[in-house]
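The structure under discussion appears below in the form of structure tokens.
Missing here: one protein chain of the complex. Every other protein chain is in place.
Per-chain residue numbering starts at 1, and chain names A, B and C are given in the order in which the chains are listed.
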Amino acid sequence: MTLSFGFDLSLAVLTLAVAGYAIGARESFASVVAFISYGVLLALVWVRLSAVDVALTEAAIGSGVTGALLIGAAAKVGEGAVDAPRSVRGAGRLLTALFCIATTLGIATAFLSLPEKAPTLAPLAAEHLPSTGLGNPVTAVLLSYRAIDTLLESVVLVFAVVGVWTFASDRDWGGRPESPGKDRPEQPLTFLGQILPPLGILVGVHLVWTGATEPGGAFQGGTVLAAAWILVMAAGLRKPPSIEGAWLRFALIGGPALFLGVGVAGFALAKAFLAYPEGHSKAFILVIEAALTFSIAIALGLLALGAPGRKGHP
Amino acid sequence: MNDAALALSTFAYGPQTLAAALGAPLVLMLACASARLRRFGPAYLVVAPLFALAACVLASDSGPLVLDQMIYPIVLVLDPPGALLLGVTSLLWLAAGIFAASSMRDETESGAFVAFWLATLVGNIGVFMAADVASFYLFFALVSLPAYGLIVAQARMADSAGGLYVSVALLGEAFLILAFALLASATPDHSLLISDGVDALPASPWRDATIGLLIAGFGTKIGLLPLHVWMPSTYRAAPVAAAAVLSGGAVNAGVIGLVRFFPWGHAVPVWGEALVVLGMSAAFYGVAIGLTQRNPKTMLAYSSISQMGLVAATLGAGLVAGNKGAAAGAALYAAHHGLAKGGLFLAVGVLSGCGTLRMRRLTPFVGLLALSLAGLPFSGGVIAKLAIKQPLGDGLLGALSTLSAIATTLLMLHFLRRVAALAEPRVSNPGWALITPMFAMIAASIMAPTAYYFAIENHRLVSLDAALFWESLWPILVGALIAAAARRWLERLPALPEGDVGAFAARPFGLFARGGAAADRGEIILRRWPVAAGALMVVAIMISGMGVLKP
Amino acid sequence: MNAVTLAGLAGAALIGMGLFGLVTHSHILRKIVAFNVIGSGVFLLFGAVARRGAASGLNADPVPQALVITGIVVAFSATALAVALLLRYFKEVGSPFLADDPGAGASQPDHERP
Partner (left out) sequence: MIASTLSQLSMRAEDALLPVAIALPVGAMLLALCLGGRWTERIAVAFMPIGVSIAGAVAYVVWRDQRPLVYFIGGWAPPLGVAIRADGVAAAMLLTSALIASAAGLFACDVFRVKPGEKENRAHLGFWTLLLAIWAALNCVFVGWDLFSIYVGLEMLTFAAVPLVCLKGQKETFVAAMRYLLFALLGSVLYLLGATLVYAAYGSLDIGILAQKIQPEAAAWIALGAMTAGLLAKTALFPLHIWLPPAHAGAAPPASAILSALVVKGSFFVVVRLWLTLAPVQMSEAPAELLAILGSVAIFAGSVLALRQERLKLMIAYSTVAQIGYLFLMFPLAIGQHPWASAAWSGGALQAISHAFAKAAMFLSAGLIVDVVGHDRLSGLRGLGRLAPQPVLIFALAGMSLMGLPPSGGFNAKWLLMSASVQSGHWALALVMAVGGLLTAAYLYRVIAPALAPAENAPAESASTPTPKASSRGAALSLALALAAILLGFAPPELASLLAVGAPAATIERIE
């Protein structure tokens, strides 16, 4: 057993243990906290799997924003009634456990039965990389080879925002989501809110810019921007926006709309939907990424803020 | 006369006439959707069957009408048994249409009634023309299901009658679609033509299943024992005109089905014998139960069960022997029954509104119609009896047929007595618009079968044959004697529940309800989250396991 | 056994654990957490697959990596939707637990006209 494998093994065991605690914890608040630490550990695992892009995304979205969302929900919802229904007991619990073990064993069997020489698209992706003008193959997959998935994914975020909004009450429509912070934020938070956002914007822009060649990209950059925005609101420096605001709507759909527009323009400019003119791929991709980053930041922020409420209140 | 018929039968516009016969009621039915056109609804009842009446003369044995712009092309053709039944059926619809139009009072409620009437008419016309399985099934469904609207049109208590009717009708549809799927699958190229299916039937691997399902499916329509349970309550609940077209017209859809779909020329003994036994039992069972009934319409329904039993027995005998003649004979018998029974229902409608005096004047004519069913000399009934004589043979079945004529006489005379009891000294008598259709049916039931018989068989005046005259007269005399002798006794018979065995079959429904409550409980468990999520995992594990655990 | 296999097996284990939580908990927030654990297990499995596909000078197959990024964003959208719905559910029902279905008909709204 090499040292690196030893590290991987202990990391895996630790990750599983934290995940197990997140599942089995008594209180939902503890469970959510465990889930956030689990996300951080998972990001480490991704680094060990040579997937820095994914690690960044996992840390930013999978752990960070999701964690914030869940913590907020746990604070609002609490543990519920004391005599909470424990829906599965005794034999049912055992049976469920058996099914779950069977599922795990099945997946493990499938994974272990995979051919020794793994089928891969890496050579193809590497071969076509120069024609995209990009250095990062993951970005090439996201924005060129499988651009349709990324386009639809950015649209999924918009769908989710609409969905979240429709869970508001009728009378709250047109209002603002609740501010993520307290009514009177503490001094340190205000300070952070003043200091960190410019830094966040810098980091976010950097992530997008380097995404073309190095790990990073629109989603990671967007998350950082979203985090900065949320922090500003939490610090009480800005109010959450009204969901009817024209600029907000425009900012929300701008990225996907631009992406879609470039895609349709591809019919004329590059002879295919979502193709880029030869030799100008990188420029187009950077413009799309910039717009997407901004819209993603808005969408993630709105998703984290939740449904509008408190119409007419400050 | 014959030459003229021949000339007409090769009429060049035959197929177009078929289209008009179906199209006219269809268009008029659609017209009922418009409030403005709905006002003329009663007139539609009279106009709609005229085209079919024309078609049965003009399009008989002409070329087929093929509409092949559909996934299943529709092929319509009018062969001799089809033309005969179409003729008498459209005549009946015409008469009943006049009756219904004259008795219609409530303008606002008539729209739906007219639409249902016309839909049933489309089905009843089409079923005699359809030469392919798909359109036959379509027309059969049309003649069966919209009739529900006719049955429940009037009586408040009709709910259960309508429900029973539609249940049996749907059961018939289910039997038939299975039978037709088997029939079409057995043809080499999956042809949907009925003739192709029937040709391939004797060699079909599913021959017995197909014929059994056909008998069950069409049996629901002709009220074959024990699928007759719907008939009494349906005819009693339906308005008179509707009962007339259902008992005289719609029922023939079942007859034409059996005629069309049986592999004539190939002996199928088992099913043939079963049909003979069921049919002959119904012939007497119907009379026996009918005698105990109080309501004249119910009695007529039981008479239908009995008469259709004879038709079924004739067809069954033909199936046993592989005798093609049975089909034509049964069709002629059914045609006469349709006219007579339709006329009798109209008569019930006329007489139940009569004063005593008018009743006394009209009853003899109604009696003519009633005894025509038993084969009264000079009536169409003689011809009908003659038509099934050959297929039934001289043996046991022939004797039973004669015996059933005695039984029918008994039932019909008892029926007349029950009708006469309806008379009340009232001022208002039914108008001629109601009486005329009844007389038209009386005339038709006497003349139409005779005319057809001469046209087809080229016989001399058979009914004047002395031997035949006696042969058909004595069962009626015997029947009349018994009726006179047993009059008191008949009056005192206990009234059996309408629908006889059907009345006891309601019990399983209670069981079904209990099963339903269990289903509710099961559903509540199944829709609990852990159970549903567990089921999801089980499905995943099962599908995966099918391959992984395979040795 | 190497790091990649370990990651794959850990992914499988995470899926099983998450499923268990999703089935047995009736607290909706716990179900959402469990759903996220299953999701990350699937992503980890995919990551292991990507790492197995290292070739042509790339450390891993970039296609699954890109798909995982897409997947993480979709999973986050799902979580946000579920949390927003949970908050409204909590407001309406007053309990954070998924109600066991009180029979099909009983809970249905009566559309009576006022």
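Note that a residue touches a chain if its C-beta (ideal position, glycine included) is under 8 Å from a C-beta of that chain, and two chains touch if they have at least 3 such contacts.
Worth saying up front: this structure is predicted, and the values here are computed from it rather than measured.
The chain that is not displayed touches the following shown chains in the complete assembly: A, B, C. Which of B:112, B:420, B:478 or B:496 touches the hidden chain is settled by the complete complex: it is B:112. Although one chain is not drawn, the whole complex shows that of A:59, A:231, A:270 or A:304 it is A:270 that touches it. Remark: the omitted chain is touched by one listed residue; of B:174, B:420 or B:496 this is B:174. Listed by residue number, the positions of chain A touching the unshown chain are 106-107, 109-111, 113-115, 118-121, 124-125, 127-128, 131, 144-149, 151-153, 155-156, 158-160, 162-163, 165-170, 173-174, 244, 246, 249-250, 252-253, 256-257, 260, 263-264, 266-267, 270-276, 278. The omitted chain makes contact with chain B at the following residues, 69-73, 108-109, 112, 134, 137-138, 141, 145, 148-149, 152, 156, 159, 162-163, 166-167, 170-171, 173-175, 177-178, 181-182, 184-185, 189-192, 206, 515-516, 519-520, 523, 526-529, 532-533, 535-537, 539-548. The chain not displayed touches chain C at residues 15, 22, 28, 31, 35, 38-39, 42, 45-46, 49, 52-53, 63-64, 67, 70-71, 74, 77-78, 81-82, 85-86, 88-89, 92-93, 98-99, 101, 104-105, 107-113.
In this section, only the chains that are shown with their structure count from here on.
With centres set at the average Cα position, the gap from chain A to chain C is 13 Å. Chain centres here are Cα means. That of chain A falls 71 Å from that of chain B. The residues of chain C that reach two or more other chains are 19, 23-24, 26, 98, 100, listed in rising order. Residue positions of chain A with contacts to 2 or more other chains are 87-88, 96, 99-100, 103.
By the touch criterion stated above, chain A contacts chain B in their complex at residues 87-88, 92, 95-96, 99-100, 102-103, 106, 109. In the complex of the two chains, the chain C residues touching chain B come out as 19, 22-24, 26, 98, 100-101, 103-104. Listing the residues of chain B that touch chain C in their complex gives 520, 523-524, 527-530, 533-534, 537.
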